[in-house]
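Before I ask anything, here is the structure I am working with.
Excluded from the complex is one protein chain; the other protein chains are retained at their positions.
Chain nomenclature is as follows: A, B, C, D and E, assigned in order of appearance, with residue numbering initiated at 1 for each chain independently.
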Amino acid sequence: MLHLVTAVIQPFRLEVVKDALRDAGAAGMTVTEVSGFGRQGSHTETYRGAEYEVDFVPKLKIEILCTADESERVADLIVEAARTGKIGDGKVWIAPIGQAIRIRTGELGTEAV
Amino acid sequence: MLHLVTAVIQPFRLEVVKDALRDAGAAGMTVTEVSGFGRQGSHTETYRGAEYEVDFVPKLKIEILCTADESERVADLIVEAARTGKIGDGKVWIAPIGQAIRIRTGELGTEAV
Amino acid sequence: MLHLVTAVIQPFRLEVVKDALRDAGAAGMTVTEVSGFGRQGSHTETYRGAEYEVDFVPKLKIEILCTADESERVADLIVEAARTGKIGDGKVWIAPIGQAIRIRTGELGTEAV
Amino acid sequence: MFSHESWVCDDDSGGRRLKRKLLIGTALAAALVLVMASPALAQEDPAPAAQFVLDNLWIFLAGVLVFFMQAGFALVEAGLTRSKNVSNIMMKNLMDMSAGVLAFALVGFGIAFGGGELLGGWFGFDIGIAGVEQTEGEGLLPATFFFFQAAFAATAATIVSGAMAERTKFVSYFAYSFFITALIYPIVLRWTWGGGWLAQLDVPFSDFAGSTIVHATGGWAAMMGAIALGPRLGRYGKDGKPRPIPGHSIPFVVLGAMILFIGWFGFNPGSELAADEFVMPIALKTLLAAASGAVAAMALNWLKDGRPDVSIAANGLLAGLVAITAPVGTVETWASVVIGGIGGVIVVYSIAFFDRLQIDDPVGAISVHGVVGTFGTLSIAFFAKYDDAFLGREDAGLFYGGGLDQLWTQLIFVIVHFVFVTVTAGALFMAIKRTLGLRVSEEEEREGLDVLEHGSPGYGHDPSGPGIPSSRT
Amino acid sequence: MFSHESWVCDDDSGGRRLKRKLLIGTALAAALVLVMASPALAQEDPAPAAQFVLDNLWIFLAGVLVFFMQAGFALVEAGLTRSKNVSNIMMKNLMDMSAGVLAFALVGFGIAFGGGELLGGWFGFDIGIAGVEQTEGEGLLPATFFFFQAAFAATAATIVSGAMAERTKFVSYFAYSFFITALIYPIVLRWTWGGGWLAQLDVPFSDFAGSTIVHATGGWAAMMGAIALGPRLGRYGKDGKPRPIPGHSIPFVVLGAMILFIGWFGFNPGSELAADEFVMPIALKTLLAAASGAVAAMALNWLKDGRPDVSIAANGLLAGLVAITAPVGTVETWASVVIGGIGGVIVVYSIAFFDRLQIDDPVGAISVHGVVGTFGTLSIAFFAKYDDAFLGREDAGLFYGGGLDQLWTQLIFVIVHFVFVTVTAGALFMAIKRTLGLRVSEEEEREGLDVLEHGSPGYGHDPSGPGIPSSRT
Partner (left out) sequence: MFSHESWVCDDDSGGRRLKRKLLIGTALAAALVLVMASPALAQEDPAPAAQFVLDNLWIFLAGVLVFFMQAGFALVEAGLTRSKNVSNIMMKNLMDMSAGVLAFALVGFGIAFGGGELLGGWFGFDIGIAGVEQTEGEGLLPATFFFFQAAFAATAATIVSGAMAERTKFVSYFAYSFFITALIYPIVLRWTWGGGWLAQLDVPFSDFAGSTIVHATGGWAAMMGAIALGPRLGRYGKDGKPRPIPGHSIPFVVLGAMILFIGWFGFNPGSELAADEFVMPIALKTLLAAASGAVAAMALNWLKDGRPDVSIAANGLLAGLVAITAPVGTVETWASVVIGGIGGVIVVYSIAFFDRLQIDDPVGAISVHGVVGTFGTLSIAFFAKYDDAFLGREDAGLFYGGGLDQLWTQLIFVIVHFVFVTVTAGALFMAIKRTLGLRVSEEEEREGLDVLEHGSPGYGHDPSGPGIPSSRT
């Protein structure tokens, strides 16, 4: 059984999270640039004398495919590495995955990770 | 129990969707720039006298983590706000989520949303 | 019952994958530019006389919503089309989806795909 | 035939400085024949030969600098608009330069400087660019004079495209551009530098390098265009509150402003129309006014908003330049700092003012060229100390005890000019709106003009690369 | 020693206009000694002094304008290619300018203008840039002449890199660049402006500023390079259908074209090689041809494809400029509009033609410089009315009843030139292909040349920012 751990984090924490995961032996991850909307709230920018609200802030989304029993530890590692303690640190969530395949070899399931 | 509501929408509907969700009390969302391929079909561009097909159109993907009982309403709100009635309006889908953590506090489950 | 097939592939294979899926009658897909970290490993770049490691490589993530019984075939098609045989070809995984809606029409479930 | 020979200089005591006065009250066509028929005059004296070549070479080089301003305008306009319209705005600037030069050559130049007066100097007409192959004469050669004037005409036309950016049909742009370059601007020219009625007043108008003639013509036409079009989608909320649409590249804006700054050293010093010792003080005043405009706009904007906006500072630089363009020959050096600085202050308030009126001008063209250009022209009535040949007398400014007559003339000048340009440009835009249509469809505006008007996005993607089109912003 | 003294002017009746003729049939080395040994001649007469400085200063400034074209070429080429290769293309343009100038100084200039004739003017050789420190003489100083010629040499070299963009090894680029700048182009120069056999024909060739000598040399070498390389990966489908690879920045393309336009006011008017009264009509015709080329290409492309492509319009501007480069001294003003316009039309069809042949030229260099350059050179046989010192007579054009002899010469000129350049450049590229290899690996082409040839992407990312490399397009 596999899980997909998804984390939305502050961009500048990526390096720390990546190092933590690598040190813990994680095989891989996939990262996406995203925009987040949340409690962190909007900030005001000005342009040519007029103000406007920016509701979205840049975040990174990390996806890690792992076995079901690893997923908690992966999530914990991310939480620890990504935490700054300020609003906007983001979330981690875990979803069940039915099947996984490594494209190169065709390996299935936990072999594929 | 948590759900992840994912929606692929027309980019220019984001503002409306965001306002609708915020008004309905949604705590947050994560948005990604994506390219969509679907019934909307390809269009032709020209460059230096030659034509080429562009199969993908710009879309936005919205992800909202919420409790299982909210998810339908969230999906409905998005559908309503994002609809223009033209081909290419996009899709919404709902996936089950096993666990969620707020990075800042370590809160779990529905607390984390 | 619906599935979401997610694939992380080499960017230059997109065209082949897309054609394969289209030929097989797939209705749509959503593509995201992502950065991958995996066995492919890092490479070294130089800038103004100093070296630095680049751990992430550009990948594309493809998401296809389909019925549960199609998902295996979709996954197989992708694996076949995306494979180059070199490290870094990527992964495919399949997740269960509870519900899906077509925004334009409000159609539900397999109708929505 | 055209009247370039009016610009011929006269090297004796009274001096080169008076050359422009010659133009007034001269039978233009007659003089042309006279000078053209006696090119030998210029050949006999060896010393003037070098001066003759030098005059022409310098004004040609000044014209090149003015043409370089096209790149500056293109970058400022591109930078202050969205990337999905970047090809379109670059194309317009390319065409202002190309089609504009042809239109001015075929029609506009004849209207502005051609012989044959209609209606006592209010109009004039002549065909094209005949005679420009001549290589003998005195003062400026026809080719030189046309080259320099064509560069100015391109400038006037290009100002409009900025204010109308991101929502104008390309074909309609072509239509209005043609009429502005071939008719509206040349008629203004005719009345003024062409020796028409404003030059023939008892107290003639003064506008050394064209704060009003060139810049305000562009600025007021831009205003009518922006009004006729209406604001860009989403530019003002339902509550009427402005919602800024940030430009996609501030480095383009600043680079463009710097290129314009460089080009202005052809625009103002070149308007001396001779290589003489007055060129350098003009250059210096141009420099100081630009610097002062940038600093003033930045400082005021910093005080007002708490953070100094970069594009406003760039607008301030340009405002300083536009402001000093008219008075540069007549004012003292310290005054150039003051006038440039006031230009910078005005531009900040003016941009806010038009924003409140919901006249959507993405680049500030109306304020920089229309409002500040008009201010610069009026400033002569206050600050003029020297005679720059237009003025024809010293101490004409109120601050030097010059009386109200110059203020009166300048007011007539800018008011008639404002009315003429707004009425003709307004009619033009309305006519286009009725026929070709002025504005692209809502969908096209949303998608961006690049793909729908020109075929593909301005920032292309690699089809064999990630393979997906970058979402167009 | 080199023969710059052949460019010395002769101020009496026959006139400055004939200066280039002097070069033909003169024992170059002998004349050099003569003039160099008597610099006092120039000093005695005070009036020429100002003219002497003015001539040199103007040609130096013209050279600066021509060097500025390097920035224009760099931007056009960068804009029309993908962002993953942007550093590479900028580097090549930087090196064309830097290494090219050195190669031309050390080898090329001597071949082109050195004393000591080999094989009756077909070849010549001399070492380097000796003598350029001289500050006395008549006409152009050696330093001035070299400066201007070096700017031209850099132009010829830079044209090639555009057509070969996105797939050439950097080391191989260096090799071919060296041979083109140090050998191929100088030999063409020797035959023509160097006073070689084409200048010594009974009816000598005519190519005022180098439509063929400079542009077509670059253009035809570019063609051989593009053929030797083959098209970029994915540029043509398996069915042979072209699949466009859009450039990554149209604003760069238009900005580059505008800079080239500005630089051309050094290229053409500067080729007068003196500050005289013929400079301005040349500038004017250059302007009108450019404008006409841009408008014609745009209009035709609009008709053909329904949407006016911006980069085609920019190519049209350049085509107008390339077309008028040869005939600019000899044709009437109206003819410059016609010639520029035809250039604009040709470029549209030519780009489509080479595309059909599957010769992949990302920037249109072959069409703009090779095809249109050749056309421009031939146009003289039809449109020539004036004597521009090359031509040596008036009304040489067929349209003025000039007979076929000039057409004959021009045909010999462009055909011999085409054969010479394609054969030597072809041999060069084949030799490089066999030895160093010409093309990067498939993987490198896909990844982009920036990282693999130069170490890092042209548009860098912030490692402490989002922390992930932008996917390279």
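Note that in this section contacts are C-beta pairs under 8 Å (C-beta built on N, C-alpha and C of every residue); 3 or more make two chains touch, one makes a residue touch a chain.
What you see is a predicted model; the values in this text were computed from it and never measured.
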Inquiry  = Using the touch definition from the top, which of D:175, D:258, D:352 or D:431 touches the missing chain?
reply    = D:258
Selected from D:159, D:213, D:229 or D:290 as touching the chain missing from the view = D:290
Message = Looking at the full complex, which residue from D:151, D:317 or D:414 touches the chain that isn't shown here?
response = D:317
Query = Which of these, E:147, E:302, E:354 or E:429, touches the one chain of the complex that we don't see?
reply = E:147
Key: Touch with the omitted chain, as defined above, among D:63, D:162, D:210 or D:269   = D:269
Task = Kindly state which of the options E:252, E:302, E:354 or E:390 is in contact with the chain not pictured.
result = E:252
Inquiry  = What does the interface between chain A and the hidden chain look like in terms of residue numbers?
reply    = 11-12, 33, 35, 45-47, 52, 54, 56-58
Message = If the hidden chain were put back, which residues of chain E would touch it?
response = 46-47, 49-50, 52-54, 56-57, 60-61, 63-64, 67-68, 70-71, 74-75, 78, 86-88, 90-91, 93-95, 97-102, 105, 129, 132-136, 141, 143-144, 146-147, 150, 170, 252, 450, 452-466, 470
Message = By the contact criterion defined above, which parts of chain C meet the unshown chain? Give residue numbers in ascending order.
response = 46-52
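Going forward, only the chains that are shown with their structure count from here on.
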Key: Number of steps on the shortest touching-chain route linking chain B and chain D   = 1
Distance-maximising chain from chain B - centres being C-alpha averages = E
Inquiry  = Centroid of chain A to centroid of chain D, CA atoms only: how many Å?
reply    = 54
Note = Taking each chain's mean CA coordinate, chain A and chain C are separated, in whole Å, by 17
Inquiry  = Multi-chain contacts only, two chains or more: what residues does chain C have there?
reply    = 11-12, 18, 31-33, 35, 56, 58, 95-96
Key: Of all residues in chain E, the ones touching two or more other chains   = 243-244, 246, 305, 307, 309, 446, 463, 467-468, 471-472
